[in-house]
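Note that one protein chain is taken out, while the other chains of the complex remain in position.
Chains: A and B, in written order; residue numbering restarts at 1 for each.
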Amino acid sequence: MEIPQIPKDKFKLLNNAGNKEQEKIGTPALTYMQDVRRRLFKNKVAVVCLTLLTIIVFISVFAPIIAPYNPNAQHATLSNLPPKLGNLNIPGFNGYQNMGGKMVDAYAQVHAPKGTYYLLGTDYLGRDLLSRIIYGTRLSLIVAVLATLVDLLIGIPYGIVSGWKGGMTDNVMQRIVEIVSSVPNLIVVILMMIILKPGLISIVLAIAITDWVTMARLIRAQTFQLKEQEYVLAARTLGESSTKIATKHLIPNLSSTIIIQTMFTIPNAIFFEAFLSFIGIGIPAPNASLGTLLSDGQKAFRFLPYQMWAPAIILSIIMIATNLLGDGLRDAFDPQSSD
Amino acid sequence: MAKYILKRILYLFLTLFIIATITFFLMKMLPGTPFSNQNRLSPDQLAIVKAQYGLDQPIFIQYIRYIGGLFQGNLGTSFQFNNEPVTQLIGQRLAPSMQIGAQAMILGTILGILLGAVAAIRKNSWVDTLATFVSILGISIPSFVLAVLLQFYLAYKWHIYPVALWDNFQSSVLPTIALAALPLGNVARFMRTEMVDVLSSDYIELAKSKGNSEWQVVIKHALRNSLIPIVTIIGPMAVSTMTGSMVVENIFSIPGIGEQFVKSITTNDYPTIMGLTIFYSFLLILVFLVVDILYVLIDPRIRLGNGGND
Partner (left out) sequence: MDKILEVKDLHVNFATYNGTVQAIRGVNFDLAAGETLAIVGESGSGKSITVRSILQLLAKNADINKGTILYHGEDLLKKSKKEMDAIRGNKISMIFQDPMTSLDPTMTIGKQVAEPLLIHNKVSKKEALGRAEEVLRLVGIPNPKERMNDYPHQFSGGQRQRIVIAIAIVDYPEILIADEPTTALDVTVQAQIIDLLKELQQKIGTAIIFITHDLGVVAGIADRVAVMYAGKFVEYGSVDEVFYNPQHPYTWGLLDSMPTLDTSEDDHLNSIPGTPPNLLNPPKGDAFAPRNEYAMQIDLEKQPPFFKVSKTHYAATWLLHPDAPKVTPPKGIQKRFEKFKKLGDK
């Protein structure tokens, strides 16, 4: 083997002894939350879903400003009009309707005042479908958010207490959870709906009364682990109060579980509201929710399919977007779970 | 094992007893009598009817009677439907519900397993994306929306299937599809996660290092290991299928117990609601029990009494 020719001065020892700087080099440390956000925003699907949901929530919040008509205002003469998008002549959105094989201008037939446009048409009572969908979405979201809140308000403290106290308390609390979760939740929801007066509050309670169990279970399991963590032990030995430990040390560390679980509670609540309203024991008339709109739409579906399509699409979009966003959040909080 | 099953059966009855008790008192809390809104009866007639249903007795006696009846398999009599016993009602209507429920669960599970497995094997490819999309649709679109759409397009417009009729297998196709979407989505997602996990495990590496081809590895090792946990979602699947069947039966006019349940809710037929509630609970708790036993039987790691402590 030939020995490479190297200038002699290159062979001076650098005196690397005790050279420790190397250890400091590394990628700049991101905080956990920054990391989560970065991963979430890198996920295109999650970002699209987040955007969609933001738009839907925005429209719901500002429904009174955005909705073109009063959602409950009836116009007997203007019932069941097809969608019309201004004077644009787009098939399906030009106010024409198939009547006995002929396309006729439904708006002209009922002598609708000039300049009357219903973007998504009207229902059997002549109410503007678009406004009803906007308000209906709003109501469904309110149900979902309230149910989720109640769910959190019961589930989190229950889980924390059960996990933190352990022993006998935990035992009793877990038996209760077991019994509650062994009853099919639909049955509980339906029984609650029969007993309570139909309405927003009843639906929220009925949904929350079954849903908190999952949350409580997850929180308890995590609290059990956190309890043994050093910083929590330290706080305990330092004599910090239980409430302070719970809010300062436990809740922040439980936040990922809570956020992810919430993203699965919301579509569940939206589904139950729609379900109950669909079978006629949910939101009472004349208020619109996605469920009542679907129920009304179904009755007219054969002849006026758009009355069902519109709420069905909105409902599906909300469900899909929350489910996908839930997935995205889970991957962002726990990168190993994806790949 | 026998001891475990016995304990579980005991729990089943305990839970049922609690459910029955709660249902009973909840129903009694309801204001008014079920007769006040439909038949205008004179006070005399009302008293006779009440006596006939035993409603004139103190509530506690009624309760004892009801529970006693339950033990003899008597779920009470309907206020409607010519005072038919609820058990008889269920008996007549169980078969169609069971048929579409079972068909939907089997169809959904099989398709879901295939979809999930393919997605996991071809992870991050377009197949995976497609499978994810299909399963999200299955999970997100409520069965009753799907049912209405299917009914409109496949039955009403294109006449491929009957619109609302219950006689042969043909008429069960659409309700089955509507109900199968959710289990399909859930199973596919679950299966994909399980299978991705299994495929990245050490024993799969070892199986490859033995000289198994890619497909042999999947068939001999990966499938079975990812299929076992699928058993655990059969219980929740039964719950959601039952939920769905209530409206789907309604939409397709299927004479099943789901349709009956909704009908009794809208007509305040309390004995039927109570009876069906208890029956549904029984059915579902039984499914959970069977599933748990099944799981113990097919997973060698948790064979009881074997000291499996993995």
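One rule holds in what follows: contacts are C-beta pairs under 8 Å (C-beta built on N, C-alpha and C of every residue); 3 or more make two chains touch, one makes a residue touch a chain.
Quick caveat: nothing in here was measured; it's all calculated off a predicted structure.
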item: Among A:4, A:167 or A:239, residue touching the chain not depicted; value: A:4
item: Subunit A, residues in touch with the chain not shown (by the definition above); value: 1, 3-4, 6, 8-14, 16-20, 22-23
item: Touching residues (missing chain, whole complex) on subunit B; value: 201-203, 205-214, 216, 220-221, 224-225, 228, 299-301, 306, 308-310
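The working rule: only the chains that are shown with their structure count from here on.
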item: Interchain centroid distance [CA atoms averaged], subunit A/subunit B, Å; value: 25
item: Touch list for subunit A against partner subunit B, complex; value: 179, 182-187, 190-191, 194-195, 267, 271, 274-275, 278-281, 294, 298, 301-302, 305, 308, 312, 315-316, 319-320, 323-324
item: Subunit A contact footprint on subunit B (complex, rising order); value: 15, 18-19, 23, 26, 29-30, 136-137, 139-142, 144-145, 148-149, 152, 156, 239, 242-243, 246-247, 250-251, 261-262, 265-266, 268, 273, 277, 280-281, 284-285, 288
